[in-house]
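Right, one structure below, let's go through it.
Removed from the display is one protein chain of the complex; every other protein chain stays in position.
Per-chain numbering from 1; labels A, B, C and D assigned in written order.
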Amino acid sequence: MGLPPGSPVYIGRRDPTQAVLSLLSFDEAEYGEVYPDTVEALLAAIKPGKRNWINVNGLSGGLVEALCAGLGVHSLVVEDILNVEHRPRVEAYDDYLFLITKMLSIHEDSSLEYEQVCFIVTDSLVVTFQETPGDCFGPIRQRLATGVGRIRRSGTDYLAYALLDVIVDNYFLVLEGQGDVLDHLEIRATNPNPAASGEFVAELQQAKAGLLRLRRVLWPVRDSVSALGRLDGRFLGPELQPFLRDLLENMVQAVEAVETFREHAASIHEVHLAYVSNRMNEVMKVLTIISTIFIPLTFLAGVYGMNFRHMPELEKPWAYPLVLGVMALGAGLMVVYFKRKKWF
Amino acid sequence: MGLPPGSPVYIGRRDPTQAVLSLLSFDEAEYGEVYPDTVEALLAAIKPGKRNWINVNGLSGGLVEALCAGLGVHSLVVEDILNVEHRPRVEAYDDYLFLITKMLSIHEDSSLEYEQVCFIVTDSLVVTFQETPGDCFGPIRQRLATGVGRIRRSGTDYLAYALLDVIVDNYFLVLEGQGDVLDHLEIRATNPNPAASGEFVAELQQAKAGLLRLRRVLWPVRDSVSALGRLDGRFLGPELQPFLRDLLENMVQAVEAVETFREHAASIHEVHLAYVSNRMNEVMKVLTIISTIFIPLTFLAGVYGMNFRHMPELEKPWAYPLVLGVMALGAGLMVVYFKRKKWF
Amino acid sequence: MGLPPGSPVYIGRRDPTQAVLSLLSFDEAEYGEVYPDTVEALLAAIKPGKRNWINVNGLSGGLVEALCAGLGVHSLVVEDILNVEHRPRVEAYDDYLFLITKMLSIHEDSSLEYEQVCFIVTDSLVVTFQETPGDCFGPIRQRLATGVGRIRRSGTDYLAYALLDVIVDNYFLVLEGQGDVLDHLEIRATNPNPAASGEFVAELQQAKAGLLRLRRVLWPVRDSVSALGRLDGRFLGPELQPFLRDLLENMVQAVEAVETFREHAASIHEVHLAYVSNRMNEVMKVLTIISTIFIPLTFLAGVYGMNFRHMPELEKPWAYPLVLGVMALGAGLMVVYFKRKKWF
Amino acid sequence: MGLPPGSPVYIGRRDPTQAVLSLLSFDEAEYGEVYPDTVEALLAAIKPGKRNWINVNGLSGGLVEALCAGLGVHSLVVEDILNVEHRPRVEAYDDYLFLITKMLSIHEDSSLEYEQVCFIVTDSLVVTFQETPGDCFGPIRQRLATGVGRIRRSGTDYLAYALLDVIVDNYFLVLEGQGDVLDHLEIRATNPNPAASGEFVAELQQAKAGLLRLRRVLWPVRDSVSALGRLDGRFLGPELQPFLRDLLENMVQAVEAVETFREHAASIHEVHLAYVSNRMNEVMKVLTIISTIFIPLTFLAGVYGMNFRHMPELEKPWAYPLVLGVMALGAGLMVVYFKRKKWF
Partner (left out) sequence: MGLPPGSPVYIGRRDPTQAVLSLLSFDEAEYGEVYPDTVEALLAAIKPGKRNWINVNGLSGGLVEALCAGLGVHSLVVEDILNVEHRPRVEAYDDYLFLITKMLSIHEDSSLEYEQVCFIVTDSLVVTFQETPGDCFGPIRQRLATGVGRIRRSGTDYLAYALLDVIVDNYFLVLEGQGDVLDHLEIRATNPNPAASGEFVAELQQAKAGLLRLRRVLWPVRDSVSALGRLDGRFLGPELQPFLRDLLENMVQAVEAVETFREHAASIHEVHLAYVSNRMNEVMKVLTIISTIFIPLTFLAGVYGMNFRHMPELEKPWAYPLVLGVMALGAGLMVVYFKRKKWF
């Protein structure tokens, strides 16, 4: 609040983790890993003729500011890296490409965790900034180490694309999890236990809120990927175009899956409401029918319980069985009538 | 997950079927069919001066990869052919046009089946990839064999269009089936049997989900057809333009039909809800009216069933018939009052 | 299904009517009508120096195909003329303009009938194809015969415009009818007769479905008229522009009227639901209040109907009137309390 | 229906008023008013070197047609002036600008009245056509007469703008009235009198319908003002641009106010429904609780009202008070239980 724009202050819900640096340098022939402690050591370890991937795990401790200063990055970009509440977007500066995206992971209780990942891409360098340790870049590290595929042969643009691709692949894992949650909720939507309804609605609303948040993240990621494809070729070479189109197609599919899940959730809610209301109505109807049958009979019993002296039928020996018979007949007729009218 | 982009891996819900190859070669004068076992035999059998249609039934067994490699197709395209969860789209590469679309078929229980069909179109070749055996291309094969219409006279672009046209024609068959399902549901929307309501709502939701899925497939197919019409003339000649416009018009109509069905389904739901709620209300009202008439009469009977010693009217001989008369009159007045007020 | 594109097959819900031909030739000085039996006779009767209007009533019997062949019309256009389920649209070919539109008429039971009308417009010729005999072109024929207005002085483009204008004018007649239906439904929305509700909702849904269909027809007609205005001047002269703008303005108004009717129908539904639910609630409340007043009194009567030997108050001569008084007082107090709380 | 386009026929819901003519001529130095009876006298009275404002009050009697003929206006424009059901729009002809707009006034019962006002603007002339006498142009006449502001110094474009500006200013008066209606309805939304609910819903629907109509009028007026700003400078000078931008800003605000009112009306409806349903539920619950307490007690009384010979407890002197005590205790326990569970 009121700080000059570009002030390097961490903004986020988590406590920031102490930054840890790593540097992977490679070309088609060689591959090396370094884990320097200071920014100076890191900058010194960058190999100019090769492609270099600097990964920063954690945003605390002044290393982000120092690294960005060493790389000549604009102070507003530093502010954006440190504010992990930012929307995904892509921005082309004169010397580098800046990209904010979100990495998703799913907890065991099927809640989602969002981690902001920022990319700085130059001709010889990819820098990634993560909030916390732990990421989904394992397969990329392996492909770099073993030299499988074209990753060691291609430039930093392909490396950045490959990292993004893994993040987007991960979205589908998360989406699958959300689909399972909805499938489980769908089964429970017609649970006859009345006590479960409140809890069910609360869980469904939670799932809806989760999908809403997911949508708010995936839409701008899709826009960023689409913007990447429309950038002029300064940072991303023409041979990357089919890969970016493929990535965009995946993001479109992910966004569409979220929309489908949202409609599914709405449909589950409707089914549940119809089920609960239907069941409640049936119960109330049966209860009311029982009362309706017995109330007139009780009235008849009440009549012959009156204490008038002159009630001649009370003296007749056939009167009592007759009244009982009339009662049975009345009840029977009512039941038949209600059945006929399909009231129960 | 984490594989290098362009890895040829089958992704889908079905078990992949072993691929079967066929090759139809034709020009205006000649027509021939070959069923080679291997990709090499197939590639050798392609007749350069003629138009050739290669059909691949089934995606398993490495034949897709081998064929695409033989034809010089990009590895990302191979990945797209093998991932049958893809959205329909069209993509122009330097040497060929790549098109993903979906073939629909309707089961006897009115559920839908989706099969991905991919096209690769060059100047002398159309390659189609299907997930499973069985398709709707019979009429095309017959027209090719008998030489009816312009299909033998025209280029590969017309063949590709004719195949697409048959797929789109098939959509209308499927849409007709969905229309029948809705018409049947509409009749059942006012079924007085209360037990049927839950099942009805579930079936309606199923029909809605089916329409939603149909919509998600038909929209991108429409976009693809529209994109085909806007491609420059490298793959599709100018004499194809009126046919593509016609095809687009058909897709617009199909998409519109889905939207109409969706509104119809929503309207059926509303009618059903109004019917159920109305009927329930009427039943409850009648039951409540019966109780309301008898409860005051029972009170009156209760009064004369009290055991006070000094209740002079109990001794009168006219008291009992009078009370009975009062009861009948009260009941009658209540019935008349409720009728007057149109309460039942 | 599976026929080659451009096959001349009638598609529609009605049985096709045998085609009847008529030819009106006119210029500023002369006017003549011919009713030839065959296409050859018709083509021979066309007067080259004049403007000619050929009207084809009915689509059966091969005359449409023969006439189109004689005029050199594309086979896809013939297919479109014979398929009466097509969406309104406009298409400019090299030698002629092709236009699909819908003529509406309203039945006495306020249901709508749609008839497809196709136009082919060249420099010297307007051809109209109608599904069935009977149309709204009477005023045009009269103006042509009597020479009122500019119709005999202007070209075929003005004739085509005048025919379209009459069709669009007719829409407003139909819209007025729909407005009357809604006004009638609005009055019935607060009908106290409970039995009428189901029927009312069904009729309202029918009206909504009718408006939906109307909308689906009028939107593309509006788009066609808008497209006509944007065509380059090959078929439609510059002096027609103000008339086309006027026509478009009318179509915009017609489409807007449909939207207003749709919102009106939705509002009628809401009013009805609120009315029914309100009324039902009031009835149930009154009935429940009656029961609530008598049930405690019945309990009191029941207490003094118990057969305990030692119930001293039963012996007192003032007990019976006292209990009756207490009962009356209790009932009165409850009524006053409920009234105070505005419960009825 | 079926008349040639451009026929001068009055179309509208009101009976047309006999037209009355007035002419105001002015320049920076002079100002004069004339009220001629005939179009010829009017046309003769126009002063060429000055700016002239012709106002036509009422559309009947052939004066509109004669005046338009005298000014060389297109017959379609005349038809548009006489059809008062037209949508607001702006159209630039070669010699004049034609503008349709709507003047609003609010009745004492807060219903709205719409009057169509058409403008024809040339370099030396503004003609306004109104349906009925009575308008909101008084301040303009006064400014013209007294020479306040720039109106006498500026051209006819500024006069036309000033007239439009007064009409738009008037919209805000009307909008304020609608806001008052909604505020009044909001207070009544939680009126406990059940009889008032039906009437309330009807009034709310009426207010909603009024807002819908208002919206349908204001949107095209806004579009017209926006179109005015985008016209090339033939009729509207560059020094008018800031004024037109200001006018557009006002129209945007008016349209936004209508949207806000519509959302407010929807929110009032929701509050009302929640209130009514809540209240109804509370009443039914209390009534049901009363019944539920007394029905078991009545059963107990019924047990001791049975006439079995061998009911030993009937003989005990302490039995009657004991039963009464049990009854009181049971009732008390039920009340406490229901209170504990917050059932009332």
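The working rule: a contact is a pair of C-beta atoms (placed from the backbone, for glycine too) under 8 Å apart; a residue touches a chain by one contact, two chains touch by 3 or more.
These figures come from a predicted structure and were not determined experimentally.
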item	value
Full-complex contact with the absent chain, from D:40, D:85, D:180 or D:246	D:246
Identified contact with the non-displayed chain, of D:20, D:92 or D:284	D:284
Missing-chain contacts mapped onto chain A	1-5, 74, 76, 79-80, 85-87, 89, 91, 192-194, 197-198, 201-202, 205, 208-209, 212, 216, 273, 276, 280, 283-284, 287-288, 290-291, 294-295, 297-298, 301-302, 304-307, 311, 314-317, 319-320, 323-324, 327
Where the unshown chain meets chain D, residue by residue	136, 138-140, 143, 148-151, 162, 165-166, 169-170, 173, 190, 242-243, 245-246, 249, 252-253, 256, 260, 263-264, 267, 270-271, 274-275, 278, 281-282, 284-285, 288-289, 291-292, 295-296, 298-299, 302-303, 305-311, 341-344
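Criterion: only the chains that are shown with their structure count from here on.
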item	value
Chains contacting each of chain A and chain D, listed by label	none
Same-site or different-site touching of chain B by its copy chain C, using the half cut	different
Inter-copy rotation, chain A to chain B, in degrees (Cα atoms; steps of 5)	70
Whole-Å gap between the CA centroids of chain B and chain C	27
Chain B and chain D: spacing of chain centres that average the CA atoms, whole Å	43
Junction residues of chain C - those touching two or more other chains	284, 288, 291, 295, 298, 302, 305-307, 311
Chain contact graph, described as a line, ring, star, complete graph or other shape	line
Chains grouped in pairs wherever the two touch, ordered by label	A-B, B-C, C-D
